[in-house]
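In what follows, a single structure is set out as structure tokens and then discussed.
Moving on to subunit A:
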Amino acid sequence: MIDAVLAVFYLLVFPGFVFLGVYALLCEWIDRKAYARMQHRIGPPWFQPLADLIKLLAKEDVIPKNAERSLFQYAPPVALAAAAAPIINIPIWGTQALYSFQGDLLVILYMLSIPTLALFIIGWASGSIYPLVGSMRAVTMLFSYEVPMILACLSAGILSGSWSTSDITAHMATHPLEMLVLIPGFVVALFALQAKLERTPFDIPHAETEIVGGTLTECSGKKLAVMRLTGDILMLVGATLFAAIFLGGFVLQNGSFIFSGYDVTPLTNFGFYLIKTLLIVFILATIKTLFARLRIDQMVNFSWKYLALAGVFQLFIALGFVSGVKGVA
Partner candidate 1 sequence: MGRAGILLPVLWKHLIKKPFTVLYPSEKLTLPEGYRGILVHDKDACIGCGICAKFCSAEAIELVDDREQKPLGNGKIRKNVPVFFLERCMRCGQCVESCPKNAIKLQKKVGLVAYQKEDMTVE
Partner candidate 2 sequence: MKSTQIKTLIEKNLPWAVVEVSRERRIMVYTPFGNLLATLQFLCDQGVTHVSTITGVDKIQDNKFELLYHLYWEQNEITVRVEVDRDKPIVPTVSTLLPGAVVYEREIQDMFGICVTDIPDRRRLLLFDEWPEGEYPLRKDYEVKANVTDIRGI
């Protein structure tokens, strides 16, 4: 009985929905504030994302006349669930996730791409021309950034010889030097995450100056609130995943930090986790400020020409490292 209550607590409160929602809004605020400060502006107050969410929830929820009602209404909750679910398999404090099994890395990657499919369904189901063009672009982008992202994550798996995120982090914690091997993979993953979240320079599907609102033009009220929250949670979960895999080295072993008698390492690890994710969010904000938006064809050949090649290159390094150095040692 106890672990049932504990499971509900885990699911709903701590690493589950409440923590995710609050921390996602905090990440959005930091992203917007850094974006503004880098542009020499003041930027929003800390409660702005929360205020936006509440305002949107209160707004009227309009469904266009020639939209498929059921698809249009139920796609956003599916996207939110798919975005929030993987947090259980990713280790947050320490090297052991809530529930880990062999191959949960692939499950996480699959779950993270469901929101993009949901976006496609929303755009296609809303029946007007701008979301249609936007959703087509979202899917064409999906094919181009998914491959480099998987390549980058797999090379981390190869290094630690297992498909479970917890084992990868545990391996990284014990051999921190191997993080240097994964640096190209980390860069590729960050660009792929920027494309997945459809942020400049890859925000082609909802390019505000070209096709008005893009896929989310027809969403309003609760649906728009849910989709924006999905975007934030997706950023947070993506950042957590890369923090666990690529920056796994900054995790202390249990019991290595006794403070006045208590074993404080989970707290310090949680502190490291916060710092790692905020660092990733800051890097994403810098990328957003730095570049102009790419066209869809430029984006596709950029990701195939540079990202995918870097991913394959990272794969060879990992293989070489595993068979070469480890084989000899």
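Assume contacts are C-beta pairs under 8 Å (C-beta built on N, C-alpha and C of every residue); 3 or more make two chains touch, one makes a residue touch a chain; residues count from 1.
How these were chosen: all candidates are chains of the complex that A comes from, given by their letters.
All values derive from a computational prediction rather than experimental measurement.
Chemist: Given that all of 1 or 2 sit in the same complex as subunit A, name the one that actually touches it.
Modeler: Candidate touching the shown chain: 1.
Chemist: Along subunit A, where are the residues that touch candidate 1 in the complex?
Modeler: Residues 34, 36-43, 286, 289-291.
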